[in-house]
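Sharing a structure, written as structure tokens. Questions coming.
For this depiction, one protein chain was excluded, whereas all remaining protein chains were kept in their positions.
Each chain gets a letter, A and B, in the order it is written, and its residues are counted from 1.
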Amino acid sequence: MRLRELASYLGREFVGDGELVIRGVAPLEQAGAEDLSFVRSERWAKLLEGSRAGACIVPLGFKAGARPVIPSPHPSLDFARAVGTLLPCEKPPAGIHPTAFVDPGAEIHPEASIGPRAVVGPGCQIGARTLLLANVTLYADVTVGEDCILHSGVIVCEGTQIANRVLLQPGVVLGGDGFGYAFDEQGALEKVPQVGRVVIEDDVEIGSNTTVDRAALGETRIRRGAKIDNLVMVAHNCDIGEGVVIVGQAGLAGSTVVERGAMLMAQMGSGGHLRIGERAFVGARAGLHKDVAAGARVWGAPQLPERAFHRVMAALTRLPDALRRLRAVEKRLGLEPPGDSGEGE
Amino acid sequence: MRLRELASYLGREFVGDGELVIRGVAPLEQAGAEDLSFVRSERWAKLLEGSRAGACIVPLGFKAGARPVIPSPHPSLDFARAVGTLLPCEKPPAGIHPTAFVDPGAEIHPEASIGPRAVVGPGCQIGARTLLLANVTLYADVTVGEDCILHSGVIVCEGTQIANRVLLQPGVVLGGDGFGYAFDEQGALEKVPQVGRVVIEDDVEIGSNTTVDRAALGETRIRRGAKIDNLVMVAHNCDIGEGVVIVGQAGLAGSTVVERGAMLMAQMGSGGHLRIGERAFVGARAGLHKDVAAGARVWGAPQLPERAFHRVMAALTRLPDALRRLRAVEKRLGLEPPGDSGEGE
Partner (left out) sequence: MRLRELASYLGREFVGDGELVIRGVAPLEQAGAEDLSFVRSERWAKLLEGSRAGACIVPLGFKAGARPVIPSPHPSLDFARAVGTLLPCEKPPAGIHPTAFVDPGAEIHPEASIGPRAVVGPGCQIGARTLLLANVTLYADVTVGEDCILHSGVIVCEGTQIANRVLLQPGVVLGGDGFGYAFDEQGALEKVPQVGRVVIEDDVEIGSNTTVDRAALGETRIRRGAKIDNLVMVAHNCDIGEGVVIVGQAGLAGSTVVERGAMLMAQMGSGGHLRIGERAFVGARAGLHKDVAAGARVWGAPQLPERAFHRVMAALTRLPDALRRLRAVEKRLGLEPPGDSGEGE
């Protein structure tokens, strides 16, 4: 692809040799003469100077010397799009691989691709251009829309509904039983049947080995455009809003509602039946025990507003010193030293 | 099923039209005229009023108006049982699916069901009515008792023993190597062979993508009726007691002993070689560094008794203010401001 073609594809101008041929993409440090690279901000100017990159996407107004560039108001975004067009994913051919096992009661669109050793249960419906890679397992009555990619090792339990352009990384489990028990008359745990389902809306992406449990009754729903990272746990009856971002190893207990545009950072956890408001931000490793208001930013466990959290954490490091100072004050005042000073067991 | 039949199945009385036909179950908000729903407590009275549910399981003495009901001393439990009988899981037929690969040296009970693409190694024994769903993998010499369900993607390494009525959700791994290394003469890590096994007793349930490692020597054992949620890690040589509950993303380091009836909440972790006593409760996100006494309730990292934890957490939010007050006191007394006040690196 030539630089002028790439610029045109991105809807941007170019500066310099538009006939330059671009064959790959690489970070500035590793790029060669036929690679496209990108500069996020002025701070990368030095890095660019030392780079052998043939061409570069740069911020508007960035001084790039003689190197051919595409100035952009959104360099990261345009670079992502350039990568997508320069290095298109190879797609497996449409059709059912001879080693796949597709139940005769499943409907597979002729443009869909069912990979080696995949298993598709009775009553499943697979839409156009959807790819099930090797060793995907669909239970009965799963519907998958158009243009989805289900990577190897994905397991989708019965009745799950997956809309369009959904991307499931390897090892994702959708529709395992929720963790629900009732105590029986003798105080032993008895399983509460989990008879609801999982619904995944358009443009959702879910990371490797993440699990989304089916609802006890009704639905566990991941709404349009939500993005979920690896090893996340979404428990039964959660409702994850549009465009929500959930980062790696976070965990949501049952019936958590996350409203649109909220961001839940890595390794956070929520207690059950909480509501996390629209565009709220929950910091990494926070442990929620109550609702988070729309737009709020909270950190810590127990959760605190962001500024309070930072004040408390800063104060915490001063605490040993403060205890010494407190003792000095007491001595000056002739107050008794405290008896039992710790919260022992 | 008619209401009077359901009441009889549950061993309860009914009030109202016993001939009412029930075809499904649903939460109060979504239930229709042929659905059974349930009321947990008086607080749900309003919700019930607005519901179109045909019938309802309600607490004893609950005033439900004209709607047919089954009063119960355990509404949640009876509802769970009702769901189980109204919506029985469809079971795959007994026998070995033609696409399964079963080693000729394995013994499969004729009433067991081995699903598509499942792999069963030499020396395995599979009991009556046990289901191996699609793409389950059993290594050599695995024994599985009666009435178990091993969901798709479950992997069971060699020598694992699984008793009766065990339920393994998708992606569970039993018997991977424990994480054991010794330093060699040059200080490099050398693997300690992990030659023990995993033993799973009756009525255990394990959630999606949870891993239970084999013992270095001897056994990692999950005892009767223990329930383990998704993405939990049980390390080598752990001993998980009867009826123990371990919630999502919790992690137990090697040789942890959890005594019967203990509850370990989500995302908690234990250091190695600890003992968590009978009926102890470990709060969400707690990080244990020492034993927990029988019946104790602990939270936090480092762990504190529940009441102490709550006192400390409440005090923590007041700490920045307390530091200001301490400084005011010092000023009043003419004491010097502290020099180095933080615990810097």
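Brief remarks follow.
Heads up, the rule we're going with is that contacts are C-beta pairs under 8 Å (C-beta built on N, C-alpha and C of every residue); 3 or more make two chains touch, one makes a residue touch a chain.
These numbers come from a predicted model, not from an experiment.
Considering B:R40, B:K191 or B:H273, the position touching the chain not shown turns out to be B:K191 (whole complex).
Set against the missing chain, the residues A:V25, A:I114, A:I240 or A:I276 yield one that touches it, A:V25. Screening B:R117, B:R165, B:R197 or B:R223 for touch with the missing chain picks out B:R117.
From the options A:R4, A:R52, A:K191 or A:R285, the residue with contact to the unseen chain in the full assembly is A:R285. Taking the complete complex into account, residues 101, 117, 119, 121, 135, 137, 139-140, 153, 155, 157, 171, 173, 176-177, 179-185, 188-193, 195, 209, 211, 213, 217-218, 231, 233, 235, 249, 251, 253, 267, 269, 271, 287, 301-302, 304, 308, 311-312, 314-322, 325-326, 328-329, 332-333, 343-345 of chain B touch the chain not shown. Residues of chain A in touch with the missing chain: 25-27, 30, 74, 76-77, 80-81, 83-84, 87, 89-90, 99, 115-117, 133-135, 151-153, 167, 169-171, 205, 207-209, 225, 227, 229-231, 243, 245, 247-249, 266-267, 284-285, 293, 296, 304-305, 308, 311-313, 316-317, 319-320, 322-323, 326, 329-330, 333, 335, 338, 340-344.
Note that only the chains that are shown with their structure count from here on.
Between chain A and chain B, the centres computed from C-alpha atoms are 24 Å apart.
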